[in-house]
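Other chains of the complex are left out, but the ones given are in their true place.
Should a chain be cited, it is by its letter among A and B, assigned in written order, with residues numbered from 1 in that chain.
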Amino acid sequence: MRADVYRFGLKDPSDVSGLREAIEKGVIDPEKIVGVIGKTHGNGLVNDYTRGYLTLCLSQLIGDRLGVPAESVSKRIPFIFSGGVEGVLSPHYTVFTVDPIGAATGQEKSLAIGVAFTPELSVSDVGRQRQIEATAEAVRQAMAIAGIESPDDVHFVQVKGPAFTLIEIVAATNAGLTCATDNPGKLMGFGRAASALGVAKALGEVPASHAQEAAVLHDFSAFSSVASVSAGIEVRVNEIIVAGLSRAWSGSLTIAHRSMLDALDIGSITALATDLGLSPAPQVPATQARRIRAVFVKCEAQRDGTIRGRPHTMLNDGDIDQQRHIRGAVGAIVAAVLNDTALFVSGGAEHQGPSGGGLIAVIAEKG
Amino acid sequence: MRADVYRFGLKDPSDVSGLREAIEKGVIDPEKIVGVIGKTHGNGLVNDYTRGYLTLCLSQLIGDRLGVPAESVSKRIPFIFSGGVEGVLSPHYTVFTVDPIGAATGQEKSLAIGVAFTPELSVSDVGRQRQIEATAEAVRQAMAIAGIESPDDVHFVQVKGPAFTLIEIVAATNAGLTCATDNPGKLMGFGRAASALGVAKALGEVPASHAQEAAVLHDFSAFSSVASVSAGIEVRVNEIIVAGLSRAWSGSLTIAHRSMLDALDIGSITALATDLGLSPAPQVPATQARRIRAVFVKCEAQRDGTIRGRPHTMLNDGDIDQQRHIRGAVGAIVAAVLNDTALFVSGGAEHQGPSGGGLIAVIAEKG
């Protein structure tokens, strides 16, 4: 088996010209696409419709090429988009393909990809034990599909789970369901948190006794160092992409990750670049940066309102959401080191790395 | 003569407790204060009143200690505040003092400070030749006061000029005056641009033949590499603080600057840190970071809508102003390298450094 990764720029959320051209030129076989992760133009909050717009356009393109309905495509392939390209960030999407034929030598580990889905989650499942368990189960399935044997070889688990609008929350409440919160934005946080704990449980990062609903948004010492979770109103299940390393896979790509300890932890970024054979001194040169195929970052405003002992203002701001602030800040630091702005930088890092920090994972050509 | 620099955190825009305590403890003699530069909580745009709020509170504190009216203080001391602490930035203000008694050895250059003001500028002067000329003249005065002989020894020229609300622009137009634009936010840009060309003219960075009104917001090859200009509705003149190096001054502080070539030019930041004897590898260690006394950064969204060949979205955004985007991004990169978040990062870098880039200047204890 062989995994490949292709990144395309996005002029607007309907711009699927990059993938279309790659298919037409035979670079990508649409049958082999197993997932797409991207960063779209919206605000990344509840009322961000750019995620659904790109999902529709990509599933139509792929469905068209495969001769199947678009709906069946988006049921089979996770389209995981996070809105918000603050500051220097550039809208883009990354296509993952798996070719079952590629012969592995068994000598060297290569990028391995597995995909799975939970059953449908209702608004009252979000942030609850059911979401933790369903996610953990789906992560195990995806690992099995990817043939990744050890949790140590898992470097990135992307989850996209459902968000719900106020009207849906109210309807559920009126129907007798109990939701974790009646605030749509906050419910997205509950969903990210429970999903991250599900990943942590599957990988043994958190003992089952602690991967509990009671820890959700409460015990931030319980976290996964490889989870990256987004939420959006355009999905109703948790979609999961596991990326890691395996000797059963061939190909030119590898993956590595680090935890950023806080938003200013530039040392973890340069260390990760060095892990991959890049030279960030202080910036990866443009010639090397071409080896970078995808970058995934989670981040969050530090909950105590400070950073390195000085106050920040992100959590008091009524004009700009805290997620937009922190994505713009951390995205810029990563971009400056890696010399790359087409980064997947996502806010809301609850239980996805140490509190106030978050995951950074990079897929690159082997050095 | 001896210049000193003190930086205080700002819990809210009226929080002058830091300076008050320093005065009460005898650390700062209010008679010796020659200027204050700071970063306040507002949006940094036309309707940002946090700048005026802090100006009022500081001028009252200082006036009270000097036994003079607050109004006379703000006429004598430039209070130059820029709003907008996006992302990891922390609100603060930096107090500059000059002690005429300090004896210089003449051996070593030390931080030198000079302050001057233009005459009052009307709404129709903004962005025009009169603002260029008045600024150039005031910069020359401030250099003379600072005893800085060569333009090469000038490392930072902070200017704060007037902004005007829509109603004032309309009133001026109705009175027969011609304003550079009828858009209040854009007029701030004209004012920054003309002021920067005035600095460039005074320092010989741009020949007089090119420091012309026709170049304002037009010929971006004409720029000053040490100018930093802000605008706000709370002033009616251009206030100017020149900071440089001189053998006529004593003290423990030095200053250096670099031009960032674009928003991702992390190399200029690390180079500047190295110039000052700091070790940014990749981050200045906390023990060294204590030597940093003040950091001044100008930045702007690249005008062609791209950065390093990829599109950014800052100039199409109807929700977050481009200045808020770029301050958050560049501020985070500088903070990550210098290990310091109390940075003066100001958007709107028209003619203040290369197009798409901007100035970074640091005052630090000598190494």
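By definition in this document, contacts are C-beta pairs under 8 Å (C-beta built on N, C-alpha and C of every residue); 3 or more make two chains touch, one makes a residue touch a chain.
What you are looking at is a predicted structure, and each value in this text was computed from that prediction instead of being measured.
Number of identical chains making up the complete complex in this structure, 2 of which are shown: 4.
Just so it is clear, only the chains that are shown with their structure count from here on.
Mean C-alpha positions place chain A and chain B at a centre distance of 39 Å. The residues of chain B lying in touch with chain A in their complex are 9, 11, 41, 43, 85-92, 263-264, 266-267, 269-270, 280, 282-283, 286, 307-308, 310-314, 319-320, 324-326, 328-333, 335-337, 339, 341-342.
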